[in-house]
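Here the complex is missing one protein chain, while the rest keep their positions.
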Amino acid sequence: AGRREGGPRISPVVAKMAAEYGIDLSKVPGTGEGGRVTKKDLLAYIERMKLQPAGVPAAPQEAELPPWEQPGTGELFRPTEEVLRAAPAPAAPP
Amino acid sequence: MAVEVKEFLPITQRHEDLGLSDETVLRMYYHLLLSRRLDERCWVLQRQGRVPFHISGIAHEGIGVGAAYALRKGFDIVHPYYRDLALSIALGMKPVEFMLALYGKKGDPHSAARQMPSHFSLRHLNIIAGSSPVATQLPQAAGIALAEVLKQKLRPQLEAAGFRVSREMRVVLTSTGEGSTSEGDFHEALNWAGIYKLPLIVLVHNNQYAISVPVWKQMAVKRVADRAAAYGIHGAVCDGGNVLEVYQVVKEAVDRARAGEGTTLIEAVTYRWTPHSSDDDDRTYRTREEVEQGKLRDPLPRLRDYLYRRSLLTQRLEDELEERVRAEVDEAQRQAEEAPYPAPEEALAPVFATEDRSGWWGE
Amino acid sequence: MAVEVKEFLPITQRHEDLGLSDETVLRMYYHLLLSRRLDERCWVLQRQGRVPFHISGIAHEGIGVGAAYALRKGFDIVHPYYRDLALSIALGMKPVEFMLALYGKKGDPHSAARQMPSHFSLRHLNIIAGSSPVATQLPQAAGIALAEVLKQKLRPQLEAAGFRVSREMRVVLTSTGEGSTSEGDFHEALNWAGIYKLPLIVLVHNNQYAISVPVWKQMAVKRVADRAAAYGIHGAVCDGGNVLEVYQVVKEAVDRARAGEGTTLIEAVTYRWTPHSSDDDDRTYRTREEVEQGKLRDPLPRLRDYLYRRSLLTQRLEDELEERVRAEVDEAQRQAEEAPYPAPEEALAPVFATEDRSGWWGE
Amino acid sequence: MPEKTLIEAIREAIDEEMARDPRVFVVGEDVGPRGGVFRATMGLWQKYGEWRVIDSPLAELSIVAIGIGAALNGFRPICEIQFADFIHPAFNQIVNEAARFFYRSGGVYNVPMVIRAPYGGGISGGLYHSQSVEAFFAHVPGLKVVIPSNPYDAKGLLKAAIRDPNPVLFFEPKKGYRLIKGEVPDGDYIVPIGPAKVTREGSDLTVFAYGMMHYYALQAAEMVAKEGIDVEVVDLRTLAPVDKATILNSVKKTGKALIVYEDNLTLGYGAEVAAILAEEGFEYLDGPVMRLAGPDVPGVPFSPPMQDFFMPSPQKIAEAIRRLARY
Partner (left out) sequence: MPEKTLIEAIREAIDEEMARDPRVFVVGEDVGPRGGVFRATMGLWQKYGEWRVIDSPLAELSIVAIGIGAALNGFRPICEIQFADFIHPAFNQIVNEAARFFYRSGGVYNVPMVIRAPYGGGISGGLYHSQSVEAFFAHVPGLKVVIPSNPYDAKGLLKAAIRDPNPVLFFEPKKGYRLIKGEVPDGDYIVPIGPAKVTREGSDLTVFAYGMMHYYALQAAEMVAKEGIDVEVVDLRTLAPVDKATILNSVKKTGKALIVYEDNLTLGYGAEVAAILAEEGFEYLDGPVMRLAGPDVPGVPFSPPMQDFFMPSPQKIAEAIRRLARY
């Protein structure tokens, strides 16, 4: 068991699970004594993280997905000059 | 998991039992296919960076085509929302009319390149200019329907003043997403509809999400259609991926409305397997498995399977249709790309109308 | 004819079956009587031209008193509307506090003489400042109730930061008229309430009119409570003129809410036999006969009759109560008339708060 | 010519337009048998029936949205908002929908509708029955905003608004409903939407006002005339689109401007008049552009002393005129 920079105790099970899932415990809100991260807290956090967090680079198999199933960049309404600049000159239809 | 569907759902209805000819049901397929291929091309153009934005009607075509065929084209009035590409195509919108808006080019018949794309507005097809603030079209559609009631009630005075009133009421169909039924506009529209027995159909496309928000976070009831009872109007649920079932339910509602028996709230269930729009990163709110499940509701293969089973479609005819549709989409893209942009100063007008051209009179 | 009541409806419940002592049910009568006589005096003062305006709680006292007694005073929170004179009196508002607002005098605890009268707002009684735009209080009350849920869900973090969280949730009761349920605010409040199972009671006073508009022009459904099913919350109807029945239904809803089983939409049926407000000429929209019929629902004689039948009230006690109430109303009027007006410049402040005093923490 | 009150002129305008055009109908709370809480539609339900004078459910969003729909389908709705203080629930339908419909449909779908509402304080209405809301809507291109100050204009402008193919917001100063009387011809006439009007010629300074404040501005002008101050008074009448020419021409003559309105000072309508003068009338200015308006507090307080402190009055206008004249 260890402490988080003098913070409340990290129980063995929490430490083990955090290592397994590669989770930075400072990101996990603790509801235990003095803000300690309990096992319940960690499980709830993992459950919430089950959905891929945004910004994770596209998984390889997504490459074959048709454009209308590929996730968008998530960047909404970029400045027009950036969008237009990105647009190649109108080529002949494919 | 938002979708209960486990496997591919065959269409069980028979088109002839619904009064649809072979020719009509094939035309339905053509319109569904055209809408799908046009939609797919727009995604490609957006991913290539040729157009800034696209919001898609994929997964909603069964609802749009089924509803359009139940209406009396050129007579009934439609106040759509941005998923109604297939409804507009089935009512007569040409692919180039959609592409001109997508590119923001001069000649866009919907908004003269002022609105973002997918804001359908075609007066000659009785399609009223859809807005962006969700659900605003619902109480407005109730107002259009109220005017139909007023025409019948005030026929003598109107005709004496030279306004020709059609024998029957025009039916008003307005559509929206299930998320948008949380807006106050939905409540107030249905309340008016119930009190005045308006010739109105409120068609809710329940595609399980409002961008990232699943239905269980949007409302505590299982079915949107359950809310009809709260307003004293009829409610009905149908499988949005079954174009014949949609047609059947909407047709009943159209006849009910035309006969003065009031409004129907229809919930057409589907699943949006595309991202909400070209910008949306849907990995943050759902898993790939769930999306694959949702695609089993796709109206296109389900109608195609039905037509093959009813030997109305052959591989040759299917290929011909695909080729015809591809050519139409290519041509639409070419024209849109060649069309000029509006001149900058066209931004300045028209702000105020100088004459009134509102209304639909006569037959 | 809006009111089906044909003759005087005796109260059939027995107060002890509802867990009410003799002393409590007599106090209910006292509060109901005090509210009525205070209200009547305000009509007299307005007709005499001593005050510009009065909007009355007459016919609504059974609902107010029944509801107030079902709440945990000093703990639960109330977001009322302008008919809640009796609710406020039963929660502890003093007659002079009402009169000061009626006269717009300095010391008015509700709004410091800024609001028109009958906009109840008394922090020490957990009464939140009622507004004038109808139904706005409903989604706000849902927000107050959501905060009660958040307190329980976030107890560890809140207590770690020094905020004491009560063991149980405070129940939030908000009231409105049946006409106001047509506003979008009603729809959106109930939708939140259903999704998050809020500790909320939405108490609709159905007095058959919204100024001149009868219920059949306001909604197509017979009962407002029928709308509960559209939001996945509980619905209940009760006879607003039967204070014991109101108490019973509201008490069930309070217990349900406290137990985390969510929101109840209660429709308390009554009939407004006074004009809508001191300015309203109700001869334009109803007949004298209908009004006389409506008076048969009056909660005051019905409770008095009950108390006599249960030999809890004697003529002597009744007279004493009348005399005590008259003295209190006279004193309130005297103090209000002697109180000074605010100084003109008091109009200028306070616009912005310099410190935060919001919230209810601890028991 | 017969003398009528402001409310009578408004009722007469609605009655005549309903008689003239069967597409004209009224929708709002209590407009039917009750005749409207200020009696603006008294007798019309009895005369034209339930399908031309429609009691709406208590919900302003849908009163406007129903009006938009009926207008799109060929009718000419007059939507009554019972008090301007309760127009806010309809803000999305007015600003995002009615105002933008014509432009967003590339000039195809016009929305011929009128939204009428009583506004203004000085009637013990408190925060929620005294509001002035014109500035919100005068900011929105696609809306016309009209405020009459007298019965003659009220009838003529309202008839013009009902015939206009665009959405028109028509705010009526309720304190003047019975207080303001004036000559009003029987029968049909129009006062065009657009032009402001010089209602009193003068040379020393110009007072710009509208609605109840114009009524008070004329009184103030007479008060100071005795002291030798010759005030020009301009009734703005149409707040949107703004009649710049009349504003600039008057200040070109007088060199000084006082703008009076009862709405809150900051970003009230007078701010735009002052901004126009500061830019396009800069070279005419012989003194600061003064504004006399309601203080920046969240509403007109109910209690009489505080209400009077809030409200501009003939005396306060006269005092401001004297200060500006002295500059």
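Every chain is named by a letter (A, B, C and D) in the order it is written, and numbering of its residues begins at 1.
Rule of thumb we're sticking to: a residue touches a chain if its C-beta (ideal position, glycine included) is under 8 Å from a C-beta of that chain, and two chains touch if they have at least 3 such contacts.
Nothing here was measured: the structure is a model prediction, and the numbers come from that model.
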Touch with the omitted chain, as defined above, among D:50, D:227 or D:296: D:296
Contact residue for the chain not shown (choose from B:132, B:152, B:166 or B:335): B:132
Which residue of C:141, C:173, C:237 or C:332 touches the chain not shown here: C:141
Identified contact with the non-displayed chain, of D:82, D:110, D:206 or D:264: D:264
Interface with the unshown chain - residue positions in subunit C: 77, 79, 108-115, 119, 121, 123, 128-129, 131, 133, 136, 138-150, 153-154, 157-158, 160-161, 163, 184-185, 188-189, 191-192, 195, 349-361
Touch list for subunit B against the chain that is not drawn: 52-53, 104-105, 108, 111, 113-117, 131-134, 179-180, 182-185, 210-213, 217-219, 279-281, 284-285, 341-349, 351
Contact footprint on subunit A, counting only the chain that is left out: 27-29, 44-45, 48-49, 51, 53-55, 74-80, 83-84
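The rule we apply is simple: only the chains that are shown with their structure count from here on.
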Subunit A and subunit D, separation of their C-alpha mean positions in angstrom: 55
Euclidean distance of C-alpha centroids - subunit B vs subunit D, Å: 40
Touching two or more other chains - residue numbers and ranges from subunit A: none
Subunit C residues counted as touching two or more neighbouring chains: 182-185, 217-219
